[in-house]
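Removed: one protein chain of the complex. Kept in place: all other protein chains.
First chain written, first letter: the chains are A, B and C, and each begins at residue 1.
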Amino acid sequence: MGANWGHNLRLSIFGESHGKAIGINIDGIPGGIELNMERIEKDMKRRAPGRNNFSTQRKEKDEIEILSGVYEGKTTGAPLCAIIRNEDKRSKDYSLLKEVMRPSHSDYPAYVKYHGYNDVRGGGHFSGRITAPLVFAGGIAKEILSKKGIYIGAQIKKIKNIEIESLNSLTLENFQKLAEKEMAILDDEKILEVKEEIEKVRKDQDSIGGIIECYAIGLPSGIGEPFFDSLESTIAHLAFSIPAVKGIEFGKGFDITSLYGSEANDEYCYQNGRVTCKSNNNGGILGGISTGMPVIFRVAIKPTPSISKIQKTINVKTKEECELAIEGRHDPCIVPRAVVVIEAIMALALLENLYEGRDKYE
Amino acid sequence: MGANWGHNLRLSIFGESHGKAIGINIDGIPGGIELNMERIEKDMKRRAPGRNNFSTQRKEKDEIEILSGVYEGKTTGAPLCAIIRNEDKRSKDYSLLKEVMRPSHSDYPAYVKYHGYNDVRGGGHFSGRITAPLVFAGGIAKEILSKKGIYIGAQIKKIKNIEIESLNSLTLENFQKLAEKEMAILDDEKILEVKEEIEKVRKDQDSIGGIIECYAIGLPSGIGEPFFDSLESTIAHLAFSIPAVKGIEFGKGFDITSLYGSEANDEYCYQNGRVTCKSNNNGGILGGISTGMPVIFRVAIKPTPSISKIQKTINVKTKEECELAIEGRHDPCIVPRAVVVIEAIMALALLENLYEGRDKYE
Amino acid sequence: MGANWGHNLRLSIFGESHGKAIGINIDGIPGGIELNMERIEKDMKRRAPGRNNFSTQRKEKDEIEILSGVYEGKTTGAPLCAIIRNEDKRSKDYSLLKEVMRPSHSDYPAYVKYHGYNDVRGGGHFSGRITAPLVFAGGIAKEILSKKGIYIGAQIKKIKNIEIESLNSLTLENFQKLAEKEMAILDDEKILEVKEEIEKVRKDQDSIGGIIECYAIGLPSGIGEPFFDSLESTIAHLAFSIPAVKGIEFGKGFDITSLYGSEANDEYCYQNGRVTCKSNNNGGILGGISTGMPVIFRVAIKPTPSISKIQKTINVKTKEECELAIEGRHDPCIVPRAVVVIEAIMALALLENLYEGRDKYE
Partner (left out) sequence: MGANWGHNLRLSIFGESHGKAIGINIDGIPGGIELNMERIEKDMKRRAPGRNNFSTQRKEKDEIEILSGVYEGKTTGAPLCAIIRNEDKRSKDYSLLKEVMRPSHSDYPAYVKYHGYNDVRGGGHFSGRITAPLVFAGGIAKEILSKKGIYIGAQIKKIKNIEIESLNSLTLENFQKLAEKEMAILDDEKILEVKEEIEKVRKDQDSIGGIIECYAIGLPSGIGEPFFDSLESTIAHLAFSIPAVKGIEFGKGFDITSLYGSEANDEYCYQNGRVTCKSNNNGGILGGISTGMPVIFRVAIKPTPSISKIQKTINVKTKEECELAIEGRHDPCIVPRAVVVIEAIMALALLENLYEGRDKYE
């Protein structure tokens, strides 16, 4: 299982990399919302493959076909199902994959779990391609959040050993700038540096990973739940749904362990009559609930496991060790395309929590 | 909400730090399991307060009373509810907390969310004390897992700036040694060093945090689900339920972003006819599913927010800024007591995934 | 499993007839609600055993102990766990039950399911006694609903062959009258008739069942969800949780199948500017959503399976057929005590649906 997520906003995802179509059924979207398809399609393009040198050469327009839940341009309140047809499939690239397990891919555990019946073409249902419908759902969530004054942005924080400064000012304007860049980095020189690094690794038939930092501003305090449904739990649950994510941290994250409590604690004060914190080491969340400060988290994205370099592995049919050079099309670094996916899960997690019983306190 | 977790193993938690009792209702435990109460109580003691200098001075025996689901010493298959009465309550310590918000505690967001109706005594439902029932549930899960040859251990990886080496050998024997130590560190000199650090910080009326590393061995490959119910999602969801956790990473975690794909990938080989990996940078999980290698993750625990040092904060009644020195009993470093809680969530997450539809593949 | 119910209001139930305690953990109750314990205890007494001739002679005060979620007399928003200690246990009555299966009880299927590990004393977790915590939860739900002008009542509609007229006027006043009667029947002569019938059957060492009709008034239109979470689905799901319920019907129910569409359809009209229906054959629900008319359903309660008369059955240990006369204490007719349980599930189902995303339509 694993296709379903959410209590208040219910997602049901499906599809394989080289099947007929991928898609998502979204339940819990209220009626009467006008979908800004232009904005959503922009998001889709930020993730879509084949647009530049640092991505796979597979070309997919990732065109959304909405099957239900929208009538006369507005959501109806009924489940909204959208699909994306897979166009540029090359299934012949993947014929060996039923036997030879690609290291650090899902191939082997999926082979064991599904007794060899899983669709292996391009990783099948385990492909990063399945995040495309998530970006669509995130686009709708962003639309709804933006009407409540909640905005989401994300940037690349690190690629291999290149560190990028965090935004010095968390504003909608900066978020928009980031979204329009070729790569979610404000500093153009850093972009060049990163592109060179990726180009180098592509030529070396290798791959690299990195860190993405994600922000939400405008979220009021009091959103999130105690214990099992903490805002962090909700976000982290979604984050680890995304292939290649190996870590997540909020606020200062792992570095908070080097501080004294007196340094780490975020002291409160009043600013123009509104409660605020002098620091935000907790990333806008305390006790699983939003404080009103920006929500900030970072995720670690591992180097793309598909590399053309020769690797040692096994053949599960012959039960022998063997070598493998993964031909076909793959991203030397998935991080730039993953940025909008991370934004999507922030948006979905916040909306899920916003929809949790806000009416009850009357 | 937030009291409930799990699809196949369903937990429902309740209680406040200074209420009558805390507890948990566990559904999904099969009938016929003999509870090793001695082992479970050992786990309870590893978390219990008041046992030494580096913990709070609140004294709680944390005695388990099983109300249902056990008959003639064995589980019945019906929901198992267990409670722990709160004994050593000192509610007078907490009278100011309705107005003055403790920095980096849940006080302020909970005040907003519950309109001031939340139980503030000792943090109420947000107290770390609520993890005691989780340790009990984890104890049962460990019991069931151990019968399948799956064992769980954890160690302190870092306290403030003191780094501790990871286990060089992941064995049941080492896990048991760790569990019997005063603190989950194999090296006694390191324990001394850590205790000194904690004692120093206690005298300074300050606090510190750290990192816990958790291991599971013996988990077969093929456990876990794709996408939304990945093993990492399940574990992370639970991890962020625990107060003070601010980050989680699997395998190499954030450091994997500094490697090339050719370095990071875990190549397969056969060892005595069994599939294994030459490295375990992915922490035993690929595509959300176990590979058969040990599952490894680390969590970051922030410094205890309760410190006696004077802090600046606000009074939400008078709407004025003020100062606060948190009197009462608190842990200068919660990390040692949190180790067994982290083990518990590993155990619960693995059992949840083990119980997911294993019979279907026939 | 089966201990958990609800998305917006989450119940987690536990306990056995002769275990230490039965209880329920309720999550999703907003903070700040003053529990009218007097009213709730009245409800508890309507279900409690041992109060008159037509009930079992087991005497239980069914005293509620609230363990969490209430502070200074008001709900806190945290999970509210309440338990009821079992007092008048006589476990010796039940010693044979591990081998000899009582007809029409859960004994045999539970024996198969739990491999004989289920608690058999008094039916264990399958006992009707487990509905006591449900009545408590229902009492809280009624409290919250009543503040929104939604009221719930129920009456006995039939006992064996004695038919009782439905309320001719669905008013709070009539509901209260019903609740205060010895038995939920307005007509005192009918009560006498029913009591005589029950007394007769008790002497005959036999049992009888009946039909309960339940009403909700004041529910606005637009509550409930399409398809899988229809209001009828929600109510029916809960209704069949109650031991002995074998049927449920809404509005005209099964009798609607004898009408023409032109007779069955509920035509709309305006009454003082408000939408209403000229009839209510659909029991206040269309397309799974409330119409604003009273919600009406009936449940069929089977005759108590425990009878002292000699019955033929099997011994699963010896694998032989045998005879059984069930000694001990049992209700010749459970219907009168079940009325308040049925009210409870109406209240819980309505609240669950009321809490479903009402804020979304902004």
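To be clear about the criterion, a residue touches a chain if its C-beta (ideal position, glycine included) is under 8 Å from a C-beta of that chain, and two chains touch if they have at least 3 such contacts.
For clarity, every value in this text was computed on a predicted model and none was experimentally measured.
Asker: Based on the whole complex, identify which of C:20, C:121 or C:158 touches the chain you can't see.
Answerer: Of all options in C:20, C:121 or C:158, contact with the hidden chain holds for C:158.
Asker: To test your reading of the contact rule: which positions on chain C touch the chain that is missing from view?
Answerer: Its contact residues with the unshown chain are 1-5, 11, 13, 101, 103-106, 108-110, 112-115, 123, 125-126, 130, 158, 160-161, 201, 204, 206-211, 220-230, 232-234, 236-241, 243, 245-254, 256-270, 273, 275, 277-278, 281-283, 285-292, 300-307, 309, 311-314, 316, 319-321, 356-357, 361.
Asker: Tell me where the left-out chain touches chain B, residue by residue.
Answerer: Touching the chain left out of view, chain B contributes residues 7-8, 28, 30-32, 77-78, 226, 355, 357-362.
Asker: So that we can see where the missing chain sits, which residues of chain A does it touch?
Answerer: 1-4, 8, 10, 12-16, 19-23, 25, 27-28, 31-32, 65-69, 71, 74-81, 83, 113-119, 121, 124-125
Rule of thumb we're sticking to: only the chains that are shown with their structure count from here on.
Asker: Among all chains, whose Cα centre is located farthest from the one for chain C?
Answerer: Chain A.
Asker: What's the distance between the Cα centroids of chain B and chain C, rounded to whole Å?
Answerer: Spacing between the chain centres: roughly 39 Å.
Asker: Averaging only over C-alpha atoms, locate the centres of chain A and chain C and give their separation in whole Å.
Answerer: The answer is 46 Å.
Asker: In angstrom, rounded to a whole number, how far apart do the mean CA points of chain A and chain B lie?
Answerer: So the centroids are 26 Å from each other.
Asker: Using the touch definition from the top, which residues of chain C touch two or more other chains?
Answerer: Counting only residues that touch two or more other chains, chain C contributes 28, 30-32, 77-78.
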